[in-house]
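Quick notes on the structure that follows.
A single protein chain has been removed from this complex, and every other one stays in its place.
Chain naming follows the written order as A, B and C, and within any one chain the residues start at number 1.
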Amino acid sequence: MLRKKIVTSIAVGAAAVLLMTACAAQSGGTATAGPAAKVDLPVLASFDPPKGAVLPAGDGKATCPAGLTLGYVGAQTGANAQLGINIINGVQLAVDQHNKANAGCQISLKKFDTEGDPGKATGPVTQAVNEADIVGIVGLPFSGESKATGNIFEQKGLVHITPSATNPGLTTNGWKTFFRGLGNDATQGPAAANLLTGKLKAKKVYVVQDDSDYGIGLGTATTKALGSAVSGSDKVITAQKDFSATISKIMSNKPDAVFYAGYYAEGAPFDQQLVNKGFKGAFVGPDGAKDDQFIKLAGDASENTYFSCPCIPGELIPSFKNAYSAAFKADPGTYSIEGYDAATVLLSGIDAGKTTRADLLAWVTSYDKDGLSKHYKWSATGELQAPTVFGYKVSKGKILPIGVIG
Amino acid sequence: MSETTPASSDNAQIGRRSAGLPPAAPMNSAAPVNSAVSVLADVDPHLAEAVAPDREIAVEVGENLVEVKNLTVKFGGLLALDDVSFTIKRGEILGLIGPNGAGKTTCFNAMTGVYKPTSGDVLLEGKSLKGQKQHNITRLGLARTFQNIRLFGEMTALENVVVGLDARHKTSVIGALLRLPRHQREEKSAIERGMALLEFVGIADKAGILSRQLPYGDQRRLEIARALATDPKVLCLDEPAAGFNPAEKEELMVLIRKIRADGYTVLLIEHDMKLVMGVTDRIVVLEFGRKLADAAPVDVRNDPRVIAAYLGEPEDGTA
Amino acid sequence: MLELLLRPAMENDWISFDVPSLIQNFWSATFDGLTFGAIYGLVALGYTLVYGVLNLINFAHSEVFITGCYAVVLVLSSLGFGPSAPTMSVGLIILSLILALVAAMIVSAIVAYLLERVAYRPLRRRNAPRLVFLITAIGASFTIQYTIYLVRGANPEPAITMFRTSPIFDVFGTLITDQQILIVVAAVITMIATDQFIRRSRTGRGIRAVAQDPDTATLMGVNRDRIIVITFVVGGIVAGVGALFYVMLVPSGVQYSGGFVLGVKAFAAAVLGGIGNVRGALLGGLLLGVIGNYGQILLGNSQWTDVVAFVILVLVLLVKPTGILGTSLGRSKA
Partner (left out) sequence: MSMVDGPKVSAGAESARLGADASSVRTTAKGTRTQRLRDRWNDLTRPQQWLWLIVVVVLAYLLPVLNIPILTTAPGNDWPLACFSMASFALIAVGLNIVVGYAGLLDLGYVAFFAVGSYTSAMLTSPDSPFLHIPYLWTIPVAMAVAMFFGVVLGIPTLRLRGDYLAIVTLGFGEIVRILATIIPAMKGQVGFQNVGRPPGVAADGIPIFANSNGTPWYWLTLTVILIVLLLVGNLERSRVGRAWVAIREDEDAAEIMGVPTFKYKVWAFAIGAAVGGLSGSLFAGQVGFVNNQKFDVQSSILFLAAVVLGGAGNKVGAVLGGALVAYIPLRFTAIADYKYLIFGIALVVIMIFRSKGLLPARQRLLAYGHQAYRRIVGKSDPLSQPPGALPPSVDPGAAVTR
């Protein structure tokens, strides 16, 4: 039959061209950009939590009225589900540890799903604030949904600690109930700049940002902190797949490092294509890119990658890691420990007898203690007073901490 | 379908406007069975009045209402219509016949604006229809039916007719949105006239039935009623008898005569010679896109060229 | 109000044109655009064939294509390909790619076949109206997309690098890579093969007959259902070819929703070239790819590609509603 003939002829034709090109491919790769020598940063082996850090278990003698509830509001399903699950597990672990130690004070946890979508967030948030037994919330994980719903918490005087929303603008709304359990992009920017020009000794940094609130904010903050080290910049778009236009600009710019302000979904293929085109420098991404998915998507190319993250390597705290792994059959993920610490702040308030929303809000406002990951004390607008930013690097397919960078 | 005809024995005069018509055109040998003194004899006078054309026509009865002038239509290299000219006189029933592929429907489509003529022109009341949008041609007074029925299936019979009536309505979208007085007036009169039209073609009792659920014959009648609803100066019927049995054809002839008697001018495309001979006043014959003859039925029937053109073709192909 | 509208515009907040950049990158944009356009063309072929025969926009064709991409990725990753350039021998690479190509063609063809049998045929049996077909197609597209989503997750598949690309020669100061040549040549070969198949083979004649006049074709003894199935399958096979080269060009582009936008653009390409016209599909694809790329560089953002593509499509349709080459599948000259 003719069809068969055609199929074979296509295959033969394709094979011939392939052969031709593959031969050409073998004959020589092209390495054009000449970056600085690779800096080998030592991996942080362990992380000591502050001595006397507040733990959810407390002293085990707490008593409180029955029916008190904490809430988690954020993504449980949808494209951003994994981040939500990391946080939920952290919160769940804290609540479980608390309840196990304090027979006289049993707190329950209610979860509300926003899918991470600002348009869908008002429903779950309103439901949460309208449930009278909820006295404190861990959430919302993303900046967009936080923007859309912060005023609802404010109206009902319900305290909420976000474990992961890092947009600096969130604390400029005059909300008294909003607290950020980690550094914002403004603190991450200088830290990333420090990682790039300090630890990695880059002289020329090319800054690429995506179109998200997060990417724009972080890109701007980092560019500002880098100052004259910025040799060029470009923008990419959420869901972009092909980065050849940006890459050719980078290759002609010949920077020592590329800073990418955005998420792993674009960052990983970007890095992969960049490395495949012969880029030899370092690739630095923020917390939004720090995910095992980055390595999965970029493969070996990710070996040039570093991350800055206001998150603390919870996996280096043995007590936390072991308890987490035992409970959820997985290692703690990004923001697991932030969720755990945020829940702990709220639980310790309940243990101290702050069982109304107003009391708990006052408790968090004046809170000044160490948590497992860092010291928690907030400014009047809800920013952490002394946030820490960690650096990470990819080594042999794993994301490993390299210590505090800011 | 006889059950649908209203059984009124009132043998009164026919409608106002039709009173000035010339005496019924000479019937030829293939005359219909129920030859009556007047074809409107069994029609309720109020009904005839309600259905009769409702607007002024610039030309007098017997004058040229439509002039087809040197009409030529080409499809690519194919000459579908070659320099065809004829006229339609007000008040007559003109037949347009020809063997398959002779260009009847093409001519029709060119007249009603479906095709753009390559050259030539069509005049209605002396005014050119060139460049007019199809819906405007209908509003100007050239209404048609379709060879293959094209009703609005999800509408009732009455609604179908009212769509035709809308061609003469003036309500704006805003007027309809807010139910302004003109809209209410037009809607009311549309129901009256629509029902009258359905009654006239004999399917008033089925006004509320979806048109796609109507029997085939009634669908054909509904198409005629819908075309009449646009208040045409010329009603063009495209093979209205297609798929009819002889009895149905007889009824159709009665209906066509009734329509003419009520004051309408009719252009009839038909394949069925018997029907055409029986009902028309004059016949235009097309062959290979050219006009072959233009004469009274008797003369056409005896025209050797026409006979030659139809040689081998049965006169009544569909029966 | 006018001032309020203009003020942001003057601050360059709306649209800015970067003409120097376009001039500087003109040739690279052209060659990149041709490469992308070749892939649009391959996908467009499936739309054009089905539309020619059934007068149906097979909205789910983008999913036929993306399942082919998944086949390529899964086959190649199981053969040891990954984000980094493979280290295996040339022969092995070629063998693997042929294997992936065949797998993609088979998978896409099967999906296309199932689509026809499960979704469309029952509707044809009932003589369903156009709208019903289109909505079914959209439903089928969603079903396939989200089935993939549930099985493979929301994340894109890890990149597959088939071989390290290298420049072959230099045109107007722009390096043309082996990959670009391969893709364009393969697309042209596929297009010619399909064209020949439809023009010369017995089945091809059947396809043309059904496209021209389904009723008459049936009367003349053409098995309409069989012809329709074959049309879907051929569209699927060509989509499979497109899938291999798409993965080659955009290694990280395989995601459950990834086919959709590409599919829309491919359909636009088909319409642009003249839907129902096999050669028009490739022409439309190449044009769309090139023009979209110019727009992207001129306006400084890759997303302008889609905007420009659609504006061009609308403009062309307004001037020439039948597309550039115009003729239908049934009338394509033998």
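To be clear about the criterion, a contact is a pair of C-beta atoms (placed from the backbone, for glycine too) under 8 Å apart; a residue touches a chain by one contact, two chains touch by 3 or more.
Small disclaimer: the values here were computed from a predicted structure and weren't measured.
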Chains in view that touch the one left out, judged over the entire complex: A, B, C
Contact residue for the chain not shown (choose from A:Thr122, A:Ser233, A:Asn253 or A:Thr381): A:Thr122
Subunit B, residues in touch with the chain not shown (by the definition above): 6, 44, 46-47, 50, 105, 109, 112, 114-115, 133-135, 138-139, 143-144, 146-156, 158-159, 162-164, 166-169, 171, 173, 176-179, 183-184, 186-192, 194-196, 199, 204-205, 207-208, 210, 212-216, 219, 226-227, 230, 238-239, 242-243, 318
For subunit C, the residues touching the chain missing from this view: 1, 4, 7-9, 12-15, 52, 55-57, 118-119, 122-123, 126, 128, 130-132, 134-136, 138-147, 149-150, 211-212, 215, 260-261, 264, 267-268, 271, 276, 301, 303-304, 306-307, 309-311, 313-314, 317-318, 321-322, 328-330
On subunit A, residues whose C-beta touches the chain left out of the figure: 76-78, 81, 112-113, 115, 117-119, 122-127, 129-130, 144, 147-149, 151-152, 155-156, 173, 211-213, 216, 237-238
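The criterion applied here is as follows: only the chains that are shown with their structure count from here on.
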Category of the chain touch graph - line, ring, star, complete, other: other
Identity of the chain that, by mean CA position, is farthest from subunit A: B
Leading chain pair when contacts are tallied as C-beta pairs: A-C
Most centrally placed chain - per-chain CA mean versus overall CA mean: C
Between subunit B and subunit C, centroid-to-centroid distance (C-alpha), Å: 50
Residue numbers of subunit B (touch at least two other chains): none
Interface hub residues of subunit A, defined as touching at least two other chains: none
Complex contact set, residues of subunit C against subunit A: 28, 32, 82-85, 90, 93-94, 97-98, 101-102, 105, 154-156, 158-159, 161, 163-168, 178-179, 181-182, 185-186, 189-190, 193-194, 196-197, 200-204, 234, 237, 241, 249-253, 255, 258, 296-297, 301-303
Subunit A residues touching subunit C - in the complex, by the definition given at the top: 1-3, 6-7, 9-11, 13-15, 17-30, 78-79, 235-237, 240-242, 244-245, 248, 265, 268-269, 272-273, 275-276, 293, 296-302
